[in-house]
Each structure stands twice: as structure tokens, then as C-alpha cells.
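Input: a single structure, listed below in C-alpha cells.
The complex appears here minus one protein chain, its other protein chains still in place.
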Amino acid sequence: MTTQFRGVYPPVVTPLTADKEVDTASLKRSLDRMINAGVNGVFTLGSSGEVAFSTDKRRAEIITAVVEAVANRVPVMVGCIDTETNRVIEHAKVAKELGASAIVATAPFYALGGMAEVEQHFRLIHAAVPDLPLFAYDIPVCVHTKLPGDLLVKLGLDGVLAGVKDSSNDDVSFRFLVDDNNKAGHPLTLLTGQEVVVDGAYMAGADGSVPGLANVEASAYVRMWNAYETGDWATVRKEQDWLAALMRIVTVTSGVQGFGAGVGAFKTAMTLLGTFDTNQMPDPVQPLGLENITAVAKVLKECGLDLVRTPEEVAATTSA
Amino acid sequence: MTTQFRGVYPPVVTPLTADKEVDTASLKRSLDRMINAGVNGVFTLGSSGEVAFSTDKRRAEIITAVVEAVANRVPVMVGCIDTETNRVIEHAKVAKELGASAIVATAPFYALGGMAEVEQHFRLIHAAVPDLPLFAYDIPVCVHTKLPGDLLVKLGLDGVLAGVKDSSNDDVSFRFLVDDNNKAGHPLTLLTGQEVVVDGAYMAGADGSVPGLANVEASAYVRMWNAYETGDWATVRKEQDWLAALMRIVTVTSGVQGFGAGVGAFKTAMTLLGTFDTNQMPDPVQPLGLENITAVAKVLKECGLDLVRTPEEVAATTSA
Amino acid sequence: MTTQFRGVYPPVVTPLTADKEVDTASLKRSLDRMINAGVNGVFTLGSSGEVAFSTDKRRAEIITAVVEAVANRVPVMVGCIDTETNRVIEHAKVAKELGASAIVATAPFYALGGMAEVEQHFRLIHAAVPDLPLFAYDIPVCVHTKLPGDLLVKLGLDGVLAGVKDSSNDDVSFRFLVDDNNKAGHPLTLLTGQEVVVDGAYMAGADGSVPGLANVEASAYVRMWNAYETGDWATVRKEQDWLAALMRIVTVTSGVQGFGAGVGAFKTAMTLLGTFDTNQMPDPVQPLGLENITAVAKVLKECGLDLVRTPEEVAATTSA
Partner (left out) sequence: MTTQFRGVYPPVVTPLTADKEVDTASLKRSLDRMINAGVNGVFTLGSSGEVAFSTDKRRAEIITAVVEAVANRVPVMVGCIDTETNRVIEHAKVAKELGASAIVATAPFYALGGMAEVEQHFRLIHAAVPDLPLFAYDIPVCVHTKLPGDLLVKLGLDGVLAGVKDSSNDDVSFRFLVDDNNKAGHPLTLLTGQEVVVDGAYMAGADGSVPGLANVEASAYVRMWNAYETGDWATVRKEQDWLAALMRIVTVTSGVQGFGAGVGAFKTAMTLLGTFDTNQMPDPVQPLGLENITAVAKVLKECGLDLVRTPEEVAATTSA
């Protein structure tokens, strides 16, 4: 039975300077804030950590900065996201060298294939870095393959996978996966990538969560997790309700979509709150503009958070 | 604030005789069993009620049989499912005449269109039967349109919609819909069509559920609902866990898919349990065969249910 | 080897009066125009014939009006489009009684299933009306199932299907289907539902076409067909180029989509050209407004067609 990597593992949003370099000072500030709030670990270079936008050099910079800032206080999971096996293995070896506690890989993408290729993909990655726990990242919205529960449990029993980060938005499959994993002796640590229905995932028996919104406000996710551990469902629900209200920062924007809307709102909120210095986004994405920043600020205030910058000040941070 | 149609509203599975006529005796038996278990109402001619397979004459037979068997003990919602507005309105008028308490309609399907057509569709249906509460049935897997939350709340505030049956399997959208509905003064009754993550929907604040599995075992859904009403989350979770285990009847079959696997397993379970006389399916779908019936029986026994027929006996019911 | 139903079979667009009744005078005018242009037959109650929008009574009206207006000059294929088998069979029997030369049915839709259900569906329809040629209508954009070539040829060899109307927009599959059909002795008549790449379908060896745009201008499709029959590819290409330019009536509109844009543009063009009396659309779809009518008129003029109504006059036809 696996007990590693349980709890709250925020996917770390990567702060940029106005000229689109990694802002290590803001990154450290954000990591300190999350660790001080009590998160159980962090996950860097996930989808919201702009892994797809970062060159290999940039990825190494980010891993290095996160590992240094975390300084062994909590485990650091590292996303090794690329199209097919050999490219992923290269990232995995770098991650290992730079101090990753575990690595996270999706199904292969871009080229078309079937489940035989998916299974072989995970087996080869594990074989290449056998001493690093490997998490499967189930994110069909990005890779257009849904990882089947029976394959995941089988790879868990075979020692290939240590766990799953479920970003499939398919809560029915997730519940069945939790059940199958329990029946199999719990070989996998099962983390939900949800943000506003984490309570449901906990009801289902998740081993933890990887909520992007925790970059904005980790303490509520920590309180929700602790309440779950003690069976205090009323608190679980109360925290989730507040976090769902806060998550509206990603739905109040207009004229933007996908990564630009979601991570754009996270960065904007973190800049309004003083954690980040800018809401800069990686090419080819634009940062949120004044109207959208104002909409995000309104949500934060409605949720009772104190802003240290005005929307105008945030808008000015990327034009510097 | 709407309080009508709260609670557990099973979508009624339609029993057939071996020669594919409506089996009114089994239907009455099933409805009595669900009503005696304490369901708050029933929904006939939903997707699992084989509305798409039934001619207009057959649909009228089913409504009539359900309304008679229910005998005003609980409300009867009636699915008015067809491709476009005028066809739906015809069904709505029949449903009204035959005693429906409310009607349920999906977004238009088959022809391609946009949200302007969806909105006009619901407005015209309501205008045609203004005194019958109208529920929107959000089921993108069948109609390939996801109903947006802001449109639903707007149609609620305008008095067009009385509620929503959410079968979208998008629990994030559902949580935001619940929240928006509350902010708007709760014009809509919001029912989840989920079966194994109803606990999550209750955490989100659903007004009730429409679980097909309640045809097999309604009492656990009633107990879950009552526990939710009193804030007893431990019981909510316990009941949901048992129901999730029971729901495995739809995943243990092989060689079948979609309606044939899902409703096929419900009918098979109900025949094994003695509620239905056969597990017959409508053309062009085949009933589950012996191997699959045996797999369903195994799940029922693991869940502690007593079978009154053997798999062989069930297999024989459709070859009579 | 099947030679029936070869050539140009326009799907008949259904004209409505301003108050949304069937406009039989315009319908006769349009059919006369197409038959005089030399089409080999017509197909009524296809997707563009607003089958999905028409009640059963309306469908019977349309079939009757078309059969009467055609008066045995050419064959009349009739669309029998509905969700599942028994509903389709009812339409098929009506079509037969009202004088259909052949019937056209899609894969089942709304309920989920697999290829076993698709095959049984076509077998049962044919068994119910064995003396009427049955065409499979391959239109995944509406029914979300692609009919596989090997199944189609098998059903052709078994005498279940007489042909296929291919609206799959998958020209690779179509070419392989033509090839497989030839190898099997040509049991199927293969008609393409394309409008602007009919030349490619003829290169592939199609037995004919079912182009909605022929309602606007049938003679060019007839010339293209005749050129194809004599191997005059330069003429095939010239006619297709002109028709592709004319087809821009469906892409120049704005603020509308799907059926409202496509059939809306056809009806508008036919009203500008004097064939139809209005560009009225069935509920819940709006007719094209003045701005879009003007855009359609511009395309018609650029293609050298003479308009008998101004855009303003067309816009006025639905507000009468």
C-alpha cells in the first residue's frame, strides 16, 4: 500500500518577469507561501506550470529554481511532458539529475496510436529512471487519450506507476479507479486535478489533490484536506464552496480562452495579491488586460481577500 | 425560490415482454417498489426509458401505464425527446393530456445550430404548454450540445424553465450552475443525472437526483437523500460507496456498449431480482446473453442482494 | 450490378410560406425547374429538406406535394430520418404508401450503441419494406456514427442496401468504398453528398451526386454529370469551379451557423432568383436578415445570375 505523495500538491504556476524571464524571486515567494500554508508537496512543470511553452533550457531553470526554493521542505514532483517516449525519457533524466522526488508523464500525444503504445510508453519511461516514482498524468483535454482504470491499476501492480494525477474531469471513472485501486491493495496514489469538486473526489476516496487554484490560496485546500482526514465533511464542504467562489476568477474574463484565461487569471490574482510581480504570460499568449484584471480583482474582493495592487498597477507590470 | 421536484426522481426503465410489448405488470411492480422505497417522483421516457426507441404510439402507452400505476402518489415527469421544436411540442401536448406533472426536453439535435436556436427552442416549447413545468435535459453525449449555465439561469428567471436534469457528466459546470442559480434566487430545481458521484453533486448543493440505478435499488438513494437533507455526510458517503459497487453491473459486461450495456444491465438485474419478467431490449438492441447475465448476477450477490432467478432462467426469458 | 438511381439527385429544399406552412406552389416551381434542367431524380426529406424540423403530419404533406409535383417524371427518394429502428420503420411505411421510389435512412442516433446495432437497424428496416430500395445515409456530423465501408458493401451484397448517400465529408473513405463496391460487383449505387468537390468524387468513380446547391442551380450539376459520363474532365472541372464560387452563399453570412446558415442561404438565393416566394425557416431557426441576404445576393451576381428580387424585397417576405 502506497502512502507517499498524499495530500495537497499544488501545480506550481511559473512567474515571469516583464521581459519573459523566470522570476525566481516571485517563485520563491509563492513556494514559501504555499509551504507555509501546509501543502504536502508541489508539482512543477505541469500544464499550468507552462511546461508546453518552455524550452528544455527553460524547463531546467524552473526545476532548479523550484528545488532550491523548496529546499527539501516537501517533495517536488516534476512534469516530463513531451510527445513520445524518447523525448519524455530525456526530460525524466534531467528531472532526476536536478533533484525531482517523482516525475509525471502523460500518454503519448501528437502521433496517433492505441493502448498498446500507451502501456509500452509508461513501461519504457519507468525502465529508464527506475528509482524515481512515476505518476501518470491523465489529461485527455491536452493529449486526447483517456487512460483506462484497468491499465493504470495493472501498471501500479507491476511497479511501473506510483500514482495518477487525474485531470480527466471524469469523476465517474475516477470513483471506479479509486475502488479498483483499493481492491488491488492500493498500489497507486490517486490525486485529483480538480479545483471546485475536490470535495467529491474526497468523498470518492482520493489520496490528495493537485489544484492550480492553490497557487492563489493554498490554506483553504490544506484545511479541506485536514478536514477530510478527520471525516469533518461540513468543513470540507464549506472550504470547497469558498474555493469554488474564488475559482470564478477563471470564468469572469472575456475574449480569452484556455491557458490564457485560466493561468492568466491565476497569475493576475497572484499579482493583485502581491505574490507575483507581474502577470506576464509566455509566447504566444498575451497577459490579461485591464478589463479582465479588474474582473479578477472583483472576485478576489468578493471572497474577502486583500489586494496589494490595483488593476491599473497590475496592467502596468507587463508594459514596463 | 422553486421547491418543486426536489429529491430522488428515478428515470423509469421500461420493461418489455419477450415479444417486445410493454410489460405493464412488471412496470407497475417496479413503480410500486420505488414509490414504497420513498422516491419523491419518477421520470418516464428518459434516455434510459427507451424514449428514442419508442414510436409515438408506444410512448403514449408508456406514459399512460406509468400515470395509472403511480396513481398520483408522486409527480410524474415525462421526457419529450425529439429532434427539433415542433416535434417536441407534439410530444409535450400528448404528455400534458396524459397527465404529466412536468415535461423534460433536450436541446435540439440532428440539425446543426447555435445557442440562438437552443434558446428559442425552449421558449417555444414553454409557450406551447405554458402551464406545465419544463425541465431542460442537459445530455451532450446524446445531443452533442452542452447547455451553458448562464442561459439556463436566464431561462429560469424568465419563467421558461422550472429546472434542469443534468446528465452532462461535467461536475465543474454543475457546481457553477448551482452557485449561479442560488445567486439568482433559485429559479431552477437542479437535479443531477449521475449515479456514482451523487454525493459530490449533493456537496455542490443539488436539489435532487435522477439515477437510473434507482430502478435496481431505490432505497439506498432515498437514504442518501435523507442523509443529505440532515447534513449526515458519513451516511451519504456510505450509501454512495455501496451504490458505486452496485453500479458495476454496467461495467462488467463485454461485447456490448452504450444503451445495450447500461440499460441492458439494469433490466437484467431487475429480472434477476424478480422485479421484471424479462431483460428484453427494444430493436435494434439485443438483450444481454448468459455470460453477461452471469457477470451482472455476480455483482448483485457481492453487494448482498438476493436473487430470485438464476442467470440461466433470465437468459431463457427472451427466447420464450 | 446496380444501375438504378445514378446521376444527379438534388435533396429538395422545402419552401415555407411566411406563416411557416408548406408552400406547394414554390415547391412545384422548384421541382419543375430542376427536372427541366435534367436531374435524374430528387431526394425529399433529407437533412436540408428540413426532415428533423417537420412533424409526421408535415412530413406526409411534403412527400405528397413532391410526389404530385414530380408526377413520375423522375424517381423520388424519401428520407426516413428518426432516432431508432421502429420510428424509422413507421416513416418508411408512410413513404411507401405515399409513392416513394426509394427510402433513405441514417444510422441510429441519440442512444449510444455500436456497429451490431447499426447493422441490425438497416436489416430490420429493409425487412419491414422489402420491396423499396433502401439507401444508407452516411452523415456523421448529424448522427455521430461513420458507416464503415465493409459493412456497407456486406449489406449491399445481402440485398439489404441498394446504395449509399455519402455526406461524411471523408473523401478518402469514399474512394475506398467505391473501390470495394466495384470489386464486389457493384451492389451499391454510391452518391456523394458533396457540393464543391463533386469533381473529386467523380474522379473516384461515384455513381452520382446529391448536392443541395442544385436547388439554386441544377443545370451546372447536370452538365458536370454529363461531362463525367463522357470523360470530359475539363468541363467537369469548369462547372465545379463555377459551382464552388456559387456555394460561397453559405460562407458569406455572419451570426448564423449550421442549418440556419446553409439552408438559410439556399432559400434566400432561391427567393432572390424568384423560385421561392419567401426565405422563411422552420422553428426554432430564424430566416436570414437583410445584411446576410445582401451578402448572398452579391455572390449570386458575381456568378452572373439574374436576380428578380432585391434583398429588401426578400427581407420583407417573412415579415408579411
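The letters A, B and C name the chains in turn, as written, and every chain counts its residues from 1.
Assume a contact is a pair of C-beta atoms (placed from the backbone, for glycine too) under 8 Å apart; a residue touches a chain by one contact, two chains touch by 3 or more.
Predicted, not measured: the structure shown is a model, and the values here were computed from it.
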Left-out chain, listing which of the shown chains it touches: A, C
Touching residue (missing chain; options C:N40, C:N169 or C:N226): C:N169
Identified contact with the non-displayed chain, of A:D32, A:E84, A:D150 or A:D232: A:E84
Among A:G38, A:G99 or A:P282, residue touching the chain not depicted: A:P282
For subunit C, residues in touch with the removed chain: 169-172, 175-176, 179, 194-197, 199-201, 203-204, 231, 233-234, 236-237, 240, 244-245, 248, 251
In subunit A, positions touching the absent partner: 47, 50, 52-56, 58, 81-87, 90, 108-114, 116-118, 120-121, 123-124, 141-144, 256-260, 282-286
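In this section, only the chains that are shown with their structure count from here on.
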Touch-based graph of the chains, sorted into line, ring, star, complete or other: line
Subunit A on subunit C, rotation in degrees - Cα superposition, rounded to nearest 5: 180
Most central chain, judged by mean C-alpha position against the global CA mean: B
Chain centre separation (subunit A, subunit B; CA means) in Å: 35
Separation of mean Cα positions, subunit C and subunit A [Å, integer]: 49
